[in-house]
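FYI, not all chains are in this one, though none of them got moved.
The first chain written gets the first letter, and so on, giving A, B and C; residue counts start at 1 in each chain.
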Amino acid sequence: MQSRFTYKLINVLTAIAILLLVWQLIIWIGNYPEALLPSPLKVGEGIVELVRSGVIFEHIQVSLFRFFTGYLAAVCSAVLLGLILGRTQRIWAITDPIVQVLRPVAPIAWTPFIVLWFGIGDMPAIVIIFIAAFFPVLLTTVAAVKRVDETYLKLAQNLEIKQPQLMYKIILPAAFPTIVNGLHIAIGTGWIFLVAGEMVGAQSGLGYLIIDSRNALDLDLVLAGIIFIGVLGLLLDKSVHLFEAWVGRQWS
Amino acid sequence: QAGEKSTLKIGYLPITHAAPLYFEKELNGTYAGGAEIELVKFGSWIELMDALNTGRIDGASVLVELAMKAKEKGIDLKAVALGHKDGNAAVVSPEVDSVEDLKGTSVAIPHTLSSHNILMKRMLDKGDMTYDDVHMVEMPPPEMPSALATGQISSYIVAEPFGALGVTMDHGKVLYQSEELWPHSLCCALVLRNDLIQNHPDLAQEFVTGYKEAGEAAGHSHEESSDIHKKYLNVTDEALELSLGWISYDELKIRKEDYNVLTENMREMDLTEDPPAYEDFVDTSLLEEAQ
Amino acid sequence: MNADHTEPLVHMDDVHKSFHKAKDEEVVLKNISMDVKKGEFISILGQSGCGKSTILNLIGGFEKPSQGEIRIHGDKVLEPGRHCVMLFQDYGLLPWRSVVRNVELGLEPLKVSQKERRERSLEYLKLVGLENSYHQFPGELSGGMKQRVAIARALAMKPELILMDEPFAALDTFNRYHLQNELLRLQEKEGTTIVLVTHDIDEAVYLSDRLFVMKPSPGMISKEIVINTSKPRDRSHSDFQHYRKMIFEEFHFNQPVHQPEFQI
């Protein structure tokens, strides 16, 4: 255990070292002005300043709040809808084309309408994250429900397990590992759209930090924001991953 | 002296404030050595500034504050002329009758680094309020009329034609014109990269000369000019007419006293720490040469 | 056939079954008639694809016959029900429920208290020798143990009939032998009627009171063999060999085949 952790730590440190080196090399070779491509040192200073002043924690807090609100709303509604649609052949056959056409549309294309219906501030970010997370969860849930092992359904018939027991005793748990997989995908896509979501009328959050710093040509803060988004995204991903592994172990 | 230049890439946003640019393109698109103006349309200021800062375009009609910020950060830009004079209306929802009515509501500007921010602050001053009394949001200009219509904001100040659009869509009215809040305000400016001015002085000169003439043409409202406007902006006649009534393109020189008022305001509002000096940033010689 | 006077538990009368495949109808079963008496252990023996599972699905009510009818206790079979439990080849255990909760699943539709459910489940787990593993999850069990849980669940429901689809095919010979012995012991104790499908000749001979040999395309019953030897049987006894030989002959297995007679 100890040694696996050390091994990982060494890898991560090597990764960081390589990244910093490449970055600095690009600056030296390309001879880019500091204003257009800040050096690692400058970005480091930026990060320290953000942390020291505590500003970053506010941004992170707001972003996480928006993210989880949108994400959880998406997960709940998509799973619920998916369970129903996965079991009703005909309705899904009609819903499917709608979903398929709406899915490839970037959430940012919807902003005029999001502002119209949901206003400004927290809501556009939440709605955009919702949209981004909704479709992967819906589609995996429907697929999971459709793919529930025939044996379980036959078993339920045989034991005369009827709805609603059938749903929560058999179908939901049987589909759950696949659904969790969908949750995993959704956390990634949702987080990616955080920046886009916080472009519309937000006055705080990591996405706002990036946009605002970009306007002020503080590219060091842009990169600092990117780093925070990356690391937080990684942590979110890892936690779902642990959850997924745990579910996998439970279901074996 | 660098080699010949075949295209002059100038960035803009489809707003009335950029009118002299597209009038110039329409009236006289080619200059010395066959250099052609290529107008590059952007979706928002942020991308336009990225392109300008990295030298992917040679110049742009841009919010002067953004260009100042870039200059402050070490990008060698020169503001050579204004985009327009006046023409930023403070639009409020119909039920707002005075500045005091804005208390506790949301007000929108496109950007902290914009004259609209300063105008908004000055408007609040008129009602003895500060930004602490309202909820200020930055939002993309095209979203503002609908946000006003649905009551999410009670006022906005932004580049034209979005103000006029708000008014003509019957969801807003004008509370103040910019000259009532800030006489001789500076807003959008024609900014060129200094390397263009240094390496292709003749081209730059011809371009600015054409720009000045185009500005004069843009101001005259007759059918032909309205066609040009409508080629670059998608607005109704009504909104265009309203918009052009508020704005003028005659006197495009950036005057030192106006610039100093701007820097003073920006400093006051913490928008900048070390604004570029007039002499470093503004280059009126090209415009004067055109006289 | 020493109980001819009792009414049969299962009665299949000239059943046909065909499936739609692409555009054709594929006849899978033809002229299947069989009676199963209460308390009997019946095996259906045949090679892969000859329609063994389909017969079980028909008796269990999971499929409807294309022609003919199936009656249990004189009632026409219309849908699956608790009176007739199917044991699936992959055991049909829910991996997210512990062993005892899997057994309880069979009792949950009944109106009995949580406590009684638990007691009855543990009782049947004890019967199959798994009283100490009740809190484990199916994923932690070997194949043999899983099959025991499935058997316990079926028995706890006290069905009139248990249908088994190649229940021991995935086990190694050693585990299989053990479970076959267990199954016989349990059947004797509970008096359940069992219809078992298999392709293992020894298994069929070892377990059944009566066995049906099937031949494929379309699936038909080619021979019915009544096994009179008393149980438990000795696998190396000459009586046992007699029945094995009889079935080998039915399948022409006695002379080693040097050229394949048919494409496998």
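Criterion: a residue touches a chain if its C-beta (ideal position, glycine included) is under 8 Å from a C-beta of that chain, and two chains touch if they have at least 3 such contacts.
Small disclaimer: the values here were computed from a predicted structure and weren't measured.
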Key: Chain composition of the complete assembly in this structure file   = A x2, B x1, C x2
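Rule of thumb we're sticking to: only the chains that are shown with their structure count from here on.
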Remark   = Averaging each chain's Cα atoms, the one nearest the global Cα mean turns out to be A
Where chain A and chain C are represented by their mean Cα positions, the distance between them in whole Å = 49
Ask   = From the C-alpha centre of chain B to that of chain C, how far is it in Å?
value = 84
Chain A-chain B separation of Cα centroids, rounded to whole Å = 37
Ask   = Of all residues in chain A, which touch chain C in the complex?
value = 151-152, 154-155, 157-162, 165, 169-170, 173-174, 176, 250-252
Request  = Enumerate the contact residues on chain A facing chain B in the complex.
outcome  = 33-36, 111-112, 115-116, 119-121, 199-201, 203, 211-212, 214-218
Remark   = Per the touch rule, the chain C residues reaching chain A in their complex are 60, 62, 79-82, 84-86, 88, 90, 92, 94-96, 105-106, 108-109, 137-140, 157
